[in-house]
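The structure under discussion appears below in the form of structure tokens.
One protein chain omitted, others in place.
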Amino acid sequence: MTGGGKVGLKHGAGGRAMRALIEEVFLGLASPVDGIGLSALDDGAAIRVGDRWLVITTDSHVVHPIFFPGGDIGRLAVSGTVNDLAMMGATEPLALTCAVILEEGFARDDLVRIRDSMLEASREAGAPIVTGDTKVMGHGEVDGIVLNTAGVALCDRVVTDAGLRVGDRILVTGSVGDHGMAVMVKRHALGIQGDLRSDVAPINGLVRAALLAGGEDVVAMKDPTRGGLASVLHEMAGKAKVGVLLDETAVPVNAEVRAACEVLGIDPLVVANEGKAVIGVRPGAADRVLAALRAHPLGRRAAIVGTAIADRPGQVILDTGLGRRLLAEPDGEPLPRIC
Amino acid sequence: MCLGVPGKVLSISDDGMSAQVDFFGVQKELRLDIVDVPVTVGDYVLNHVGFAIRRIPPEEVGETLALFDQILKEAAAGDLMAEDVRGEMAAGKGGGESGRG
Partner (left out) sequence: MASPFDELKFRDPERARALSGALAREVEAAGRTISLMHVCGSHEQAIARFGLRAAFPRNLDVIMGPGCPVCVTDTPEVDEAVALAAQGARVCTYGDMLRLPGNSKSLADAQSDGGNVEVVYSVSQAVDLARQRPAEQVVFFASGFETTAVATAAVLLSGVPENFSVLSAHKYVPAAMDVVSEMKETNIEGFIAAGHAATITGWGIFEPFAARTRTPVVVAGFEPLDVLAAVLELVRLVRARRPEVMNCYPRCVSKEGNGPALEKLWKVFDVVGGNWRGIARVPRGNLELRSEWDHVNARRRFRIDTAAVGGASRNVLAEHCICGTIMSGLAKPSDCTLFGKECRPDAPVGACMVSSEGSCKIWHVYGGPPDLREVA
């Protein structure tokens, strides 16, 4: 690590650096549990309770700007936690918590706006917010607002992100890159106009539809947030010790996102999403799950984008339609390039 | 080294110093300080770091494609020649490439 062993922004960007930090520091907290615990580094934990599973997850949210086209930090916090539960197979959240750290001077009107959008998202997800906590810190001690949500849910079958086998098909539930590009263009004041809006949404209903259609043939799920589709596929490939062959031409990307990526020199495959899932399915069930996803309003652009293969375990091979290359695991937040 | 993207000029500012340019679905203002020739609405320009660095004459897009087809055609002609040479070599007449340059 450069910078005298200090934590840098790249350690929060969802790539290799962040995984290394977690493995080197926080894995020390892991203790054995009956189920899926910290050491699995999955979207959440699952603890056996009788013949069911209690799924728990927590997530702290910071975003600049706090309000962005398509959503805000409140919608993001609720959706993020509901989606993390859903990625474990728990699509019926029992309850969410909400803890907020505010900077002295934060506008009350903004806080009310954030609360309202949390409420709206929690209703969409059918996930009541049941308890919370508020702290205020001095000016400059925290940047505006940090919002933490935790969630719990019960389910009968847990889906991890490690279940791929050779031959399995990989689906994405819709267009990629929408959230990250909407936020980046605002954050860096890039002066790009166009319909770039975040996809931030709770997708537990969409995932439920996939699970109903695919049953036990749905074998791996993960939401492609920071680090985008590229990061998720590396994680799935690494944990399952398979290779992944990704068909780039099949990956849905909105025209405006593709355009903004082209102008800024960014690969949409590494851009964050907040309302999408990557789903690994046994080959025989792929079409069935795809049809179920497409029948749902949030899954109309779902597509089969890849296949688990025996070659190159842990790596992702991108077929561009013109040739093939290895897709690198993203490291750090994507930034506009000049070359 | 230099990321360049072509876009279509939608409008030009009153002072002529900048243009609103469409990049297949998103728009961005570009400065016109360093473009090679004056541009008008509807022109394609090449963008680099927020500056138009060249007006792309539409006819030259076609010319580039024609050039590629020409290169392909010449390569194909070269292949036929090479096959002739190989045929001659097989027949013991010698010829062909003579090693490293």
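Letters are used for the chains, namely A and B, taken in the order the chains are written, and counting of residues starts over at 1 for each.
The working rule: a contact is a pair of C-beta atoms (placed from the backbone, for glycine too) under 8 Å apart; a residue touches a chain by one contact, two chains touch by 3 or more.
A quick note: this is a predicted structure, and the numbers were derived from the prediction, not measured.
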Which displayed chains the unshown chain touches: A, B
Contacts of chain B with the absent chain, listed as residue ranges: 1-4, 6-8, 23-25, 31, 33-36, 44, 46, 48-51, 53-54, 56-57, 60-61, 63-65, 67-68, 71-72, 74-76, 78-79, 82, 96-97, 99-101
Those residues of chain A which, in the complete complex, touch the missing chain: 1-4, 6-10, 17, 188-191, 243, 245, 255, 259, 262, 264-265, 267, 309, 311-312, 315, 317-326, 328-329, 331-332, 335-339
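Operating definition for what follows: only the chains that are shown with their structure count from here on.
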Averaged-CA centre spacing for the pair chain B and chain A, given as whole angstrom: 39
Sites on chain A touched by chain B in the complex: 190-196, 255-256, 258-260, 262-263, 265, 337-339
Residue ranges of chain B touching chain A (in the complex, touch as defined): 1-3, 5, 7, 23-29, 47-50
